[in-house]
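First, the structure itself, so that you have it in front of you.
Of the protein chains in this complex, one is absent; all others appear in place.
== chain A ==
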Amino acid sequence: MTEKVYARNVEALKSGTVIDHIPAGQGLRILRLFQLAEYRERVTVGLNLPSGHMGSKDLIKIENVVLSEEQANELALFAPRGTVSVIEDFAVVRKQKLAIPDAVEGIFACPNSNCVSHVEPVQSHFSVRVTEHDTKMKCKYCEKVFSKDIVVDVR
């Protein structure tokens, strides 16, 4: 009988947040857009980790930080099947449910280069609408409608 070798993908977390089931390739972008490194807390990032149903996935662990409901929902735009677990004393105490938000403020830049939001002292603002085939984002200022993937790719 062969001994089953089990290795943790990423070091265990005492308290903080684990963002799991991020589509492979989106991990670093989430880190940057949500400025997760700016908390000055220890952040562990796993890229291209093996995943049963996703093939491969990215994962982020951040110590001593809990995401707001709003931030968690904004994450849903990148990781529709993502999970956000709040950890206390090495145990999952709560799983935050992700729901695509109705609006997103200040995270993305408008893909329209002639949009006034690039040059005026305002925060970008998109209303989000989920359609049958796509998630659409409409800029409050230039009123242009973009497929979510285009907005997410800009920055």
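The rule is simple: a residue touches a chain if its C-beta (ideal position, glycine included) is under 8 Å from a C-beta of that chain, and two chains touch if they have at least 3 such contacts; residues count from 1.
Here is the rule we go by: contacts and distances are computed from a predicted model.
> Determine which name in "Sulfur compound chelating protein SoxZ", "Aspartate carbamoyltransferase", "ABC transporter ATP-binding protein" or "Copper-containing nitrite reductase" the UniProt entry assigns to the undisplayed chain of the complex.
Answer from the UniProt record of the missing subunit chain: "Aspartate carbamoyltransferase".
> Which is it among A:21, A:42 or A:140 that touches the chain not included here?
If we include the chain that is not displayed, A:140 is the one touching it.
> Considering the whole complex, not just the chains shown, which residues of chain A touch the missing one?
112, 114-117, 119-122, 131, 136, 139-145
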